[in-house]
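With one protein chain removed, the remaining protein chains of the complex are shown where they sit.
And then subunit A:
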């Protein structure tokens, strides 16, 4: 299992994470595979319920019961070059990975920090868990982290509580916390979804700059294709627990080879496109229907009920098919798209 190409930090291979309650099995993640290269960003895109967050929690091994990884590998290359399978690590060894090697930031900056401790204490705690440093030293590093994420008056902010900060400021503090131990991989689970667009742009900018400076890899979970265009190198589109399309960001925005991806892009309102010739506003283009329940997936292609390209073939679920160089699509008709 140690044959992992040198430029790859994380390889998720045929990951299957199920939630089992009695005889009912929700296959939230069903055979997902992708690679994250060193210093690059992979965006995982999909609607709520597509399994993107469960994928990220599986990598961190922070699934809550009854969620369980039932198969597949999560190969990770540590900073000292060892290749570990996170899917099978004992819980105790996993603690050395979390925060130190793989760190995570979350969607809700308002609630992701503990309201009862100062921001400084929470960053220092992270450092002291993983490194034998003095309180003074930890505080100095925490201050440097706040400066790194461009929080003004870092010294004073260290002693502030989360409720004294704005949402954007808290997300910066959260990023400072996550990066405090120089992780090689940052998992960002919808980190900008709860923020204003202006703040969102600032945070994306910050992440991109930090990536260039520190050289970390980012696994970016989002439902927002606009954000993907900003930050990703590669894109993985998920639907109902499976990868439906995978490509580099340029190839994907150039030519979508899966009707779902095409639908997602068409959903983004566009003032110029959504006008008729006489200048009237046209209706938006939502994807009809909604994500099927993971407990009752349709036979065959799970997107077929919402798809306008279906043929008889779609009764059979396709595997990921090559749709171009480094471009995979789970659609029988990717050639005509």
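FYI, a residue touches a chain if its C-beta (ideal position, glycine included) is under 8 Å from a C-beta of that chain, and two chains touch if they have at least 3 such contacts; residues count from 1.
Operating definition for what follows: contacts and distances are computed from a predicted model.
Asker: So one subunit is absent here. Using its UniProt record, which name fits best from "Metal-dependent hydrolase", "Nitrogenase iron-molybdenum cofactor biosynthesis protein NifN", "ABC transporter permease" or "Gas vesicle protein A"?
Answerer: "ABC transporter permease"
Asker: Of A:28, A:41 or A:112, which sits in contact with the chain we cannot see?
Answerer: In the full complex, the listed residue that touches the missing chain is A:112.
Asker: Would you mind spotting which of A:29, A:75 or A:103 touches the chain that isn't drawn?
Answerer: A:103
Asker: Tell me which residue among A:62, A:153, A:268 or A:295 touches the hidden chain in the full complex.
Answerer: A:62
Asker: Kindly note down the residues of subunit A that lie in touch with the hidden chain.
Answerer: Subunit A touches the chain not shown through residues 60, 62, 94-100, 103-104, 106, 108, 111-116, 118, 125-126, 129-130, 161, 163-164, 174, 177-178.
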